[in-house]
Structure formats: structure tokens, C-alpha cells
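The structure appears right after this line, and notes come after that.
Removed: one protein chain of the complex. Kept in place: all other protein chains.
Take a look at chain A:
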Amino acid sequence: MNANPNILNTKGSINTYSIKSLPLSMALINSQGKLVEATDEWVRYHGFQFDNINGQSICSLLKQYADNDWKQVVAEGLSGISKQGITRGPNNSFFKWSFSPWFDENQNTIGTIHKVDDVTQKTLNDIKYDKLDNLLNLQSEISKVGFWEFDIDNYAISWSQTAKEIFEVGPEFEPTVKNTLEFYRNSKEKEIVKMLFRNSSEIGITWHEKLRIISAKGNKKHLNVACRPIYSHGKIIKLVGTLQDITEQVNSKVTIEENENLLNTLIDSLPASVFIKDTESRKILVNKQEEEFIGLPKQEIIGKNDFELFDAEIAKTFREEDLRVLSTGVPILGKRTITKLKSGKELALLTSKIPFENIKGEIKGIIGISLDISDVIQKERELKQLIQVTTVQNNKLIDFAHIVSHNIRSHSANITMLLNFLNMEEDPIETKNLLGMLGESASDLAETLEHLNQVLVINQQLKLDREIVNLHDLTNKAATHLKDQLDLSQARLNNQVSENLYLKTVPIYLENILIQFISNAIKYRRPNTTPQIRVYTTRENGKIVIHVEDNGLGLNLNQHKDKLFGMYKTFHNNAEAKGIGLFIARNQAEAMGAKLEVKSKVNKGSTFSIIIGHEK
């Protein structure tokens, strides 16, 4: 490509040479603002076509970079003033441009030299630096992180603005090693700081530490201080680091810890088992009582489900409760459960299970509160037993009052009546008759008193002498007592009691009861029928029941059952019936904690039974 002859001609005397291939990006502009010549680099940079640019107005060429008023700039350049600037170039590049006066040999301005440098990289770096700087300041401001620097050689310390704010000193404050140390709260803290600095400056240790200061305004603060040594040619020349005010965090952490402590203490000291379970029924929190209840330390309970902690039976109950609460969201409140443990002990619990939700309202687990009420239940049972005993005693008292009222009074009333007659009687024969009846009444009264006395003796016996007896032998013994009656009635007694059955009982009472049963069987036999009496045993709820079965008269239990074991109740037209035998038998049975029962059918026979107790 030739140098432009036109321009050469135009410029006349100026001896120009082609600048085209100079390794620079520049262009020469004549006084009319027209391009005289440009280097290849300039042309390439701006992306022009070589053929048509020479002689064109520089302003129109640079028009594509709209962010400058090129006319103004070029005009100033041509008037001999140097101008420069940075402009965004093609392809996201940045270029630095300048217009400097173009002089001829006589120092006359004949145009302007336009120079361009691609400064893209530098500009980008600057922008990045600015950004980072901004960010850092922003971060420092937001996070309250201050910077500090310690120049070892000069023994000089410097703080950033934020650092000064943390120490609550003004921007004019000049930190020194000495006054910096003063801020630390106590001598112990100061020693730590000194030691940390020594370690860093001498052996290059990097550290960060929580330290406490008292600010210039007297506020107690917690700082997170970090330090890192800076090396130059293998030698530690500086320590740099950060300071962060963590007072709030520390305080809120303390508050949280205090609250947590309070809550834990509260939960732990509740006189109930408290636990929290996740949706899989795994324990995620337990209190002391629950630890004791399970018998394992906390760390061995957390994360385990009930099947890993309890008997399968109980665990199943617990899990079913959990699932119900989890699926329905309805809490279980104060539910009583009684479970038999493997050890045989009974466990009674009063349990509440309350679902707990997360912020979204989803059920995330169960809060459980459980009270071991085994003792209460036991006490309740004892109380019930006591009430039962009291009721029985009370009934006996009523019975007794009844007996006294009916039986003793009837005799005494008779005696009174007879005496009254006797007083008015003049006929000696009738007098004798009355006296005879009076004697009868008196002996009846004595007999009644004797019977009552027997009953009283039975009921007053607080401690009964219990012995282990063979039931088969005892039955035989009772039969021996009734030998005469059995022989007379030609009754057949069949002792079917096992020869190996032993019982702990009150032998005299049990023997008397058997005698009563058997003698009743004989007394109330059916006429013209050989009495068949069978004695045998069965078991009812683990208790031994002795039965005396006969084929006698039987009786209508619908009418008589209530009265059967009462005093002076007789049910047959039988001269021997006194109505005292079964009454005494009942009292003896009750005294040993046994119970009498009867089954009967008229003209078929009766079975009298005693539910006595466990085998020995």
C-alpha cells in the first residue's frame, strides 16, 4: 500500500514517511480533522477497511464510540491541547486514547497525533478491584469485621475504620501496642494476647481466638480475633488479622443456654417421665425420670424405638398409641394402662401423648408425659380390699344385730309374756304348765347365746393357726365323726379327693365345714332312697374347690339362696333342723378367707362347695 500522495501533496513540504507498520496503534490527523495515516494496528483495532479511511473525518470514524464528544476532543487536540481518556471499544474492550499536538519543524501545529492503547485487561482489573474493595468495605460494615495490621519492624499497629468502631474510639484514634493491650479485660486476657502475638511474630502461628475487651466507652464486648503472619523473603514482616464483635451472639447464646438450662432442669425435675419421639417412634429427648424408668443413660436411649427399650408387648401398645396420635393428630390425654412386665410386676401408667407440629403444620413427632401410678393403683387395690373386708365385717355386724334382735328378743319376749301370765294365774295346773314353758324358753335362750358365742369366737380369731393338711385324709376324718349317722341312714360316702392333695388351711374349721355338708346330706336325704354322697375337688381360677354332692331332697334356691347360710334358717319340715350348722360353717369359711356355695335341685340333690385356696 502506498503512502497517500494526496496527503503528501496537501502537506507539501512536510517530509513524511509511512507510519503504517509501526507496532503502535496511532493515527495522524490533519488540521482539518481528517485522517492522514494510521498504523495497521489502529486500523485493525477499530475494525476499519484500509481503502476508505484515509481522508475521512476522525470524528465520524470515532462516532461509533458514543460516550465521548469527539468533535470537542478533536478540536481541543488541534488547538494544541493534549487530551486523553478511556473509552469502551469494540468487542467489550477498553482503550486509552490521547490526542497530542502534531508539530512541524517550526513548532507549528499541523494536526494532532491520535494514540490508542488497548487497556481492557487493566480496566477490567480496576473494575474488579473496585468491586472487591467495595465488597470488602460493605462486608466489613455489615459483619462488623474490622482489620488490623501489625508492622513488626516498626512496632506499629493500625486499625481499620470498623475496628475503631468496635473499640468505640473516634477515627482520629492512634492505636499503639500498649493502648491496644489496655482494652483487654483482665491481666489473664492480656497475657493471652501477648502470647498469641509472640507466637505469630516469632514462629508464624496462625490463630483465631475469642477474647474479651472493655471498649473505650466501657462496654464489655466479646471479640473473635484472627491473626496471620505475612512473610517477605522468608521473614515475618507483618501480622494481619480481623476483629469481629460477637457480643450479641455470645450473649444470645448465653441466653439460649440459660433458657435451655432452665427448660432442661424443669423437664428433668418433673415428677413424670417426659419424652419426645420422632415419627418413627424413636426417642429424641428424654428426662431423668424417663432414664430411670427405662434404666439406661440418656445417650443409650436417644435414637432408639420402644421395641429396643421395652418388652415387645408394651412396645406394641406404645407404638399403636403413637401411630394413632401421629395419624389423627388427636392427643391422648391421661390414659391409664396396666401392663404386666416380664418380671411379673405390674406397671400402671397414666400417659398423655401430644402431637407436635413444625412451622408448616406437619406432625413431626410426639411429646409424651407418663406418670408411673403403679403405687397408686396398688394403694387403690388395697383400699378396695379394705373396703371389701369392712363391708363383710359390717354385714356380719348387721347380721349379728339381726340375730340379737330376732332370736334373743324372741326368747326374752316369750319369757316376759310367760311371767306376765304366771303373775295372773291362779290355777295350779296352768301355773305348772307355764313354769315348764318358762324353763324351756330359758334353755332356748341359753342355747342361742351359746351359738352366738361360737360365732363370735370364730370372728374374733384374728390369727388362725393354719396347717398343711392332706385333703383326702381330712375328708375321711370328717366321715368318721358322722359314722353313726352314716351307718343308720345306710348312706354311701365316696371320697374322690386325690390322696396327694395338700392344702394350707385351718384344719378344725375345714373339718367342721365338711362335717356340716355331709351331715346335711344325710339329714335331708330323700325317703326310700339310699343317700349317695360324693366328695371331690375341682379348680376355679387356680383355687381348689371342694364339693359335697348328694342325691337328697334338694331345695328351691330361688326362694332360699340368700337365707341358706343365715342363722336359724330352716327350709325343711325336719325336727333336727336348727338352722345353725351352715351359719357357723359360713362364719368359719369367711374367717379363713374361703367362700361357700351351693347348687341344688328339688328332689334331685344338692352340691355344697367351699372355694378354699391354692394348693400347697
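Going forward, contacts are C-beta pairs under 8 Å (C-beta built on N, C-alpha and C of every residue); 3 or more make two chains touch, one makes a residue touch a chain; residues count from 1.
Following the convention adopted for this analysis, contacts and distances are computed from a predicted model.
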{"item": "Omitted chain (choose from \"Sugar ABC transporter permease\", \"D-alanyl-D-alanine dipeptidase\", \"Response regulator\" or \"BNR/Asp-box repeat-containing protein\") - UniProt protein name", "value": "\"Response regulator\""}
{"item": "Residue among A:181, A:437 or A:557 touching the omitted chain", "value": "A:437"}
{"item": "Contact with the hidden chain (one of A:406, A:492, A:539 or A:614)", "value": "A:406"}
{"item": "Absent-chain contact - pick from A:301, A:418, A:493 or A:585", "value": "A:418"}
{"item": "Contact set of chain A toward the excluded chain (per top definition)", "value": "401-402, 405-407, 409-410, 412-414, 416-418, 420-421, 437, 440-441, 559, 568-573, 577, 579"}
